[in-house]
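After the structure tokens below, expect a handful of questions from me.
Omission of a single protein chain aside, the complex is shown with its protein chains in their original locations.
By letter and in written order, the chains are A and B; residue numbering begins at 1 in each of them.
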Amino acid sequence: MFDGYTSSELMSIFAMQGFAGLSLFSVFVLMAMGLAIIFGQMGVINMAHGEFMILGAYTTYLTSGFFQSYLPGLFGGYFLIAMLLAFLVCAALGALIEWLMIRHLYHRPLDTLLATWGLSLIMQQAYRSIFGAREVGVELPDWMMGAFQVTDLVELPINGLFVMIIALSIAVGVYLLMYRSGYGKKVRAVVQNRPMAEAVGINSAGIDRATFALGCGIAGIAGAAFTMIGSTGPSSGQAYIVDTFLVVVFGGAQSLIGTIVSAFGISQAQSTMEFFLSGSMAKVLTLLVVVGILMLRPEGLMALKVRR
Amino acid sequence: MSAAKSKAKDFLLAVEGLTVSFDGFKAVDDLSFYLDPKEIRVIIGPNGAGKTTVLDLICGKTKATSGSIKFDGKELTKLKEHQIVHSGVGRKFQTPSVFEDLTVFENLEVSYPQGHSVMGALAFKRDRAVIEAVEEVAETIFLSDALNEPAASLSHGQKQWLEIGMLLIQKPDLLMLDEPVAGMSVTERKKTAELLKVITKDHTVLVIEHDMQFVGDIADRVTVMHQGKVLSEGSIEHVKSDPKVIEVYLGH
Partner (left out) sequence: MKNSSPLKWFGSREGLYYLALAFLLVVLLPLMLDPFRLNMVGKYLTYAFVAIGLVMCWGKAGILSLGQGVFFGLGGYCMAMFLKLEASTPEATAIQSTPGIPDFMDWNQLTELPWFWEPFHSFSFTLIAVIGVPVLLAFVIGFAMFTRRVGGVYFAIITQAIAAILTILIIGQQGYTGGVNGITDLQTLMGWDIRTDAAKTTLYFICVGMLFLCLFIARLVQNRKLGRILVAMNAQEMRVRFSGYDVAAFKIFVFCLAAAFAGVGGAMFTLIVGFMSPSFIGIVASIEMVIFCALGGRLSILGAVYGALLVNAAKSGFSESFPELWPFAMGALFIGVVLAFPNGLAGLYQTYVMPLEDKLFERGKGARAEATPAKPAAERKPKTEKTDDYDPMIDSYSPEKS
């Protein structure tokens, strides 16, 4: 597929597609982290995770509209506010859903999967009723437009860079929260031995809710990032759930580094191949390779030895 | 040692240099022991000594890092779980694991050593031989009257017996029991000891147990494990008076 390109052209193409893939990478990382946190807590995939992301995207869209109409002077900073709001809205809804639905389904991971799928259908249709079926896009503030010119063939989009920095900072934050804080210790205690954790006075129901909310909140931030790379429609989220799950498993479910590495690998592979193949074949190849590897090595790239 | 090696053929089970490491932690560390046919061997040791892991290794639930397990001259470490079962090793787990939805009869029938392939299970018929085998085992495990009850309705002790019965009906040469009397009442313990005595007439048995009274009742020989290694081995009197054993296990 590389016929007809000189090697320097190829380098530039790889670099360019690589940078273009950065935004996708950021969305993957954020989505995957939220998914992995929930997966770790309850051993289940939140099938509505993509819809939580889209909720974050709509929140960002509304915030940008609000700033444009009422606070045009502060428009340059709306994105930070939008991110915060996206997090809060999604986390709040997540907590509510946990209370209404998820907590009745612990120990029934497959049922949770179906129930959250039902939730995703409802959320999608709700978006369609509220925002219409048409896709919406946000306007970027001036400072996020444009790109750094690296060479005359290669340029680095500022918004992609910005989103990536946010994604990585959140990854660091999550790491600190899960492995260096009291909350993280409690989460792990509950995951490892629920009755024992309860016996030593940990409020496991509260931990469950907080964790589910946190995962959904991070999906909301992913949604804010998502507005940078595409327009938002009621079912834009659905396409991401399979990819994101593959990112999580491929990375080895518990390993944060693994998640980041696999998000990077999958997004880059897809973005690079897209240049040479049609978009759909790039996707097929990426998914096939990932599924193939997972069939041969189900524990993912970086897995721990586990007592079964 | 060399004498033991040369006799290797006569042992029913010969475990040599068995090691398993979990992320660098050696739960079982260069362990060797030998079982004679028809012997009752009890493994004792403090919690976390690696006793359950040894059974896991023998029955294939956990794969050994190194070492060998020879059963009746056959190397077990390379076999899959169901192949190990078919070569004559039965394993009872620490917590009773029976099929709660099925009746006692069906529980035993499922374990009957016939129709274990997919097609075999499709063609399997409940014939006289099956019914007789089930009734015979039910008699042994004191559950003759409960044959048609769902296993879920049994008491904890009865479930333990049922699981032992599920092993017996497989006609294994080696039975491995992980803490069979844990959580049993005094009368149930007595009956279990009786049961084990019956069983050992024609089986080799490897038992993990804590109750020293019970151990004294049944054991031919005792192996004491500590931190994945054999601490002491011999008759019950021998290990009871071994100062190392007193220090780490019996002394408290």
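Please note the rule applied: contacts are C-beta pairs under 8 Å (C-beta built on N, C-alpha and C of every residue); 3 or more make two chains touch, one makes a residue touch a chain.
Please read all numbers here as calculations on a predicted model, not as lab measurements.
From the options A:Leu88, A:Leu177, A:Val191 or A:Ala269, the residue with contact to the chain not on display is A:Val191. From the options B:Asp36, B:Glu106, B:Glu136 or B:Asp173, the residue with contact to the chain not on display is B:Glu106. When the missing chain is restored to the complex, the residue among B:Lys63, B:His82, B:Lys197 or B:Lys244 that touches it is B:His82.
On the side of chain B, the interface with the absent chain consists of residues 22-23, 25, 59, 61, 80-82, 85-86, 90-91, 93, 97-102, 106, 109-111, 113, 115-118, 121-126, 163, 166, 170, using the contact rule stated above.
Where chain A meets the omitted chain, the residues involved are 39-40, 43-45, 101, 104-105, 107-115, 117-122, 124-125, 128-129, 179, 188, 191-193, 238, 242, 245-246, 249, 252-254, 278, 280-281, 283-284, 287-288, 290-291, 294-296, 298-300, 303-308.
Going forward, only the chains that are shown with their structure count from here on.
Chain centres here are Cα averages; for chain A and chain B they lie 48 Å apart.
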